[in-house]
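Omission of a single protein chain aside, the complex is shown with its protein chains in their original locations.
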Amino acid sequence: MSAERSKVTLVVDGVEVTADDGAMLVDAAKEGDVEIPVFCYEPKLGGPVGACRMCLVEIEGIPKLQTACSTPVRDGMVVYTRTDRVIESQSAVVEFLLVNHPLDCPVCDKGGECPLQDIAMGWGPGRSRMTEPKRHFRKPMPLSPLVRIDRERCILCYRCVRFSQDVAEDEQLQLLERGASSHVGTFDDHPYIAPFHGNIIELCPVGALTAEAYRFRARPWDIEDSGSVCTLCPSQCNVMFTVRDEHVQRVLARDNDDVDAGWLCDKGRFGFQMITSEERIVEPRVGGSRAGWEAALDAVAERLRSAGERTAAIVGGQTSNEEGYLIQRLLRGALGSANITSVDELEAGLARRLAAPELGAAVPDLDAAESILVVGTDPLNSIPILDLRIRRAIRQGRARLVVASERPTALDGGAEETARYAPGDAAGFLAALAAELGNRRQAGAGTPGRAADEVPGDGSDWAEGARRIAGELRPGKTVIVYGERLGRGPGGDSALASLLECARALDLATAGAGVIGVPEGANGRGLREVGCLPGAGPGFAEAPAGRGLDRIKQGLLDGELDAVVLVHADPIRNLPDGPGWAEALRRARTVIAVSAFDDASTETADIVFPAESYAEKEGTVTHPDGRLQRLRPAVPHPGNVHPIWQVLAELGARLGHETGIGSVPEAVATIAAEVPFYAGITPEEIGGRGVRWQERPAASAVAELAAVPPEQRTSRTNLDRDDSGTLTADRLRLGTYPALWADEITDRNVALRFLAPAQTVELAPSDGERLGLASGDEVEVRSNGTGVRARVALNERMRPGAVFLIEATAAENANALPAELNVEVIKP
Amino acid sequence: MPETRVLFRDIDAPGLATIQGYRDRGGYGALKRALHELEPDELLSSLEDSGLRGRGGAGFSMGKKGSFLPRGEMEKYLCCNADESEPGAFKDRELMQKNPHQLIEGCAIASLAVGATYAFVFIRGEYWEIADILDRAVGEAYDAGYLGADILDTGVRVELIVHRGAGAYICGEETALLDALEGKRGNPRLKPPFPAIQGLYGGPTLINNVETLSNVPHIVNNGADWFKGFGSEQSTGTKVVSVSGCVQRPGNYEIELGIPSREIIYGLAGGPPKGRRVKAWFPGGSSAPVLTEADLDLPYTFEDLAKAGSMLGSGSIIVADDTISIPELALRTARFYHHESCGKCTPCREGTNWTTKMLDRVVRGEATPMDLEIIAGVQEKIIGHCLCVLGDSMAMPVGSMVAKFRDEFEATIEAAREAGHGALDHSPLDRPLTTGAQAA
Partner (left out) sequence: MRPTDELTAAERRELIASMRPEDAEGVPALGELDVPAALREQIETAMARYPQLRSAAIPALWAVQRHYGWCTPQGVREAAAVMGVTPAYLEAVATFYDLIATSPIGRHRILVCHNISCWMNGADELLGAFCDAAGADRDDADQHGASSADGEFFVKGFECLGACDIAPMASIDQRYYGPLEAADAVAAIEALRDGEEPLSDKALALRPAAGGPDPSATERAPDAEGHDA
């Protein structure tokens, strides 16, 4: 994207080195195999601070020693890193750093992988003249239930504090006091609990911040590193599993600037305990009893054979491309059923158009965008690592952010404008936005535009919000991050069609601009692209229409479907109308579940196959921006768990549909042959960093994706607004949202359970006042005779008239309410 | 030798601190002249021609510093450094207390010169009553139209805000001052970027000391040549020197640079009490390496003091006579910098802390001559390695004391050894340095 930076030549310790112009000396020196020691320097945290003074070097022509971390290279620069003066400064800084360090390496978790240890060995004086008492703190204190702090070991490099201030921007972790009394702490000793706080452990160059879960678990020589991708959410961060004795002990970031910029959220970092959970399903079960694989496969094959085209399958977001491909092939090829979908189903035509390669933005495009529109999603909840990415883009002053959503988002504070539409009104708002943007485009072209408030239909305040939002968006320089949830419900197709219109009006089909859709499931995009979509086969190929989620449920209830296969999917908990799903699964003649844990849906299953965890899986996934990434097994399968791709291939064979797939690379090759825009892709090409299919030559072969004619312009007036009702004292419009910590991952990891939110109903303060409710009140949210108990939280940024509940909580799940827009909030 | 009063002219005249009293003596005439008769570039070159060097310690040409600010339409700032906290310095306090309008006028003119719309006077929080005086004077200046959105109906905007610090010596370091003014902890910043390019709120910023800015109206009124008529070729103008410690008439004296130091210490400040002799003196605040009685005839200039291995700094002389224990003086000096170190960079944070602990042992009689080697060695390891000058500010005077008064340090150690550790009970530092968050 950006032009190649010009190169400069300098001399470091007598070696000629070529480096990028503007690179910091410390990085440039590496080109000449010269290591300059650092502690505080960490480019991920922003600009250099020059605090630790470890990297002092001598530069010809400059009398004072300079910090290599903050000195940009210049052509012809002559640098010395091992002169007597420099060596003296290095040994001085090490000696100073150890003045108050306890030197407790034998009992320190960092021992063996500690920069302080390494640098003290490599650059230190080897002895200390310090005989004074060192400073003491109570230790090791829990900073949060997940992180412990040993302030005596701290060398005050500021990295953790800078992370909290300048990256996560939660500003909870601070340096307190001054001078030699400085220490890292929080307000009034409150815990530091924030969604990304685990990153400070990895940033710490000493053993001051340690993971509760990793303390005293392993030494570096006991462990192996295994690189893979986290599939616990659509961020798909690149991770490094620390494995000891075939168990995952730790998850570290495997920096990939194209994906995660080197950060992990706490779910990705600490959510590995479930891999070794005792509660895992580790062998097949038929009719509730343990069974061997042969028996289980026979049982399933027999039932599916009899169900035939009356079978449906629902694929969850943790499913890999290979698994997704094979399950759709099982249905379409072996059973003649088109009823295959994922939790991220979209109307096939829209899915196709949204996947157009020139319309897709890459994650790094956020860094250079002039404006960013976040619409219909809260990245913090749905794709956390993009929350950090967007914050960085704003902080660096390049991007102006606007947020349009039904519920307040974590990014609102950094937004130039926010528009808040009512739950279920996304389609109306986006239609108004598309009209406004279209008008501006026309006006720009010299044609007087129609004002947005002339949009037919009840625009309410959409036009006003649309005007404010549109005013901030720069044509050709905008990245839109949208929630694929916008496609849900009666107005969903219309909402996404309007989004496409917005993209067109903004000229987003250009380099550096575009859209990124945020799916619900980690591999939502990949699953659609390999054919887990009713009405479109692999590569969005034309395919017979099948049933989507709602019609699968209806089919099971009506008896029109006999069997349903759930792969990594728990519709009762995670989909709207959980009770409806429960009833549907109870009525189904056959329920087959592939799951790692027992849940409400597996309870209804006749046959259960144990699922692999993401650390055991081999295969590929596709990032929301189109980057194919490789999953590599880090640990062996526990118990009698088999690879799911193998199970699905075997099932196909038993049903007479031989796929010829005998390995994951063969599965990848088969997908590459069937999905035109993945053509020729191999695991080797994907490698450790992944590859965006839009940036491969094969992408051009599918330009017709974009050329698929849009369906007739979506009418804005036919939106189903009948049930919007009128606001009365006790009728409110309900919206639900996925909260970061409300899911089975939180529940399955003991260490994370404290984060699971109790059900909370959010209201605007004016509604709270009208209903006599205060924050903290216990209430019941009722709809059509069903109720969910929740605690009230008044939120000034909520839109009056709207209430929000959390989806997929372990108890009092909002999905337990019928799919109704209007609710009452009642004080028992 | 008498004083030469320019800034201190009529310093105790009744009413000088009021706008009327100031105007009665020609006050705000320079601002009018700067507004109506001079272009910003003329102002800057006149300041540069005058040779006015910064009075805060570094001694850099004020006009030149101002010329580093980029021209053009962007928000620029002026910061007046009134965080006077260097031990021995108290000249800015008296200037602000007794002639606040002289400073306000200087700030306004300097703002015009560099095109700043916001000027801040960062005054240390301890100077509360002085800040009250300044605030009152600023209010008067606003009412009279010398400050505000449209000063003297010329359409020029200069806002002046008196910002009170909250007690941290490091905020006198110009980049720490900026961080403090931005509402952060007052940590020094890495340079470059220099404040002239990227300072307050990321905008170009001129930072000058109170005394420097107080000179500005006089230069505008009387011209650069007039100013150069005072002082020496390299050190033009007058200088307010704060003299304190073991002298009979401590206080601020406005002198021409170049007079012998002895004239200041003895002639103006009266020297040590009868029967005592000067043992050591800091010529430029406590961060200057100490000089001895033998150095008293040095001309008091930036250059001569530098040649003698010390510095003029902010022009604050502290005199220690022969009743003063140099090891204890070293401890007081080190303790100050230990207390005031911001903690951001390693050599300063740990070096001041370590040095203080060692000197404390010397004073308590728990040290050995080998510790002196370490004390001297640690100072060398601090110098030139820190982010800002604070670490050096301890290392240089402490190093100089150990070097020049080695015999006294050794004698102190030996005497304490013979006395059997008698001083253990009442040292102020006999407990580890702790903070609230540390173990009770």
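Lettered A and B in written order, each chain numbered from 1.
Methods note: contacts are C-beta pairs under 8 Å (C-beta built on N, C-alpha and C of every residue); 3 or more make two chains touch, one makes a residue touch a chain.
Just so it is clear, the model here is predicted, and its values are computed rather than measured.
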Tell me the shown chains the invisible chain touches, ordered by label. A, B
Hidden-chain contact residue, picked from the options A:141, A:282 or A:509: A:141
May I ask which residue of B:108, B:147 or B:180 touches the chain that does not appear here? B:180
Chain B residues touching the chain left out here are 2-6, 8-9, 11-13, 25-27, 29-30, 32-33, 36, 75, 84-90, 92-94, 97-98, 118, 124-129, 161, 163-169, 180-186, 201, 217-218, 221-222, 226, 229-230, 242-246, 249-254, 268-269, 282, 286, 316, 318, 320, 324, 329, 332-333, 336, 339-340, 342, 428, 430-432, 436, 439
Touching the missing chain, which residues of chain A? 102, 133-134, 136-142, 144-145, 152, 170-178, 186-188, 190-194, 212, 413, 741, 754-755, 757, 765, 775, 794, 796
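Throughout what follows, only the chains that are shown with their structure count from here on.
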State the interface residues of chain A toward chain B in the complex, per the touch definition above. 48-54, 56, 64-65, 67, 70, 88-89, 92-93, 95-97, 99-100, 129-130, 132-133, 135-138, 151, 155-156, 158, 175-183, 185, 189
Per the touch rule above, chain B residues touching chain A in the complex are 168, 185, 190, 338-347, 349-354, 357-358, 361, 374, 377, 381-382, 384-387, 432-439
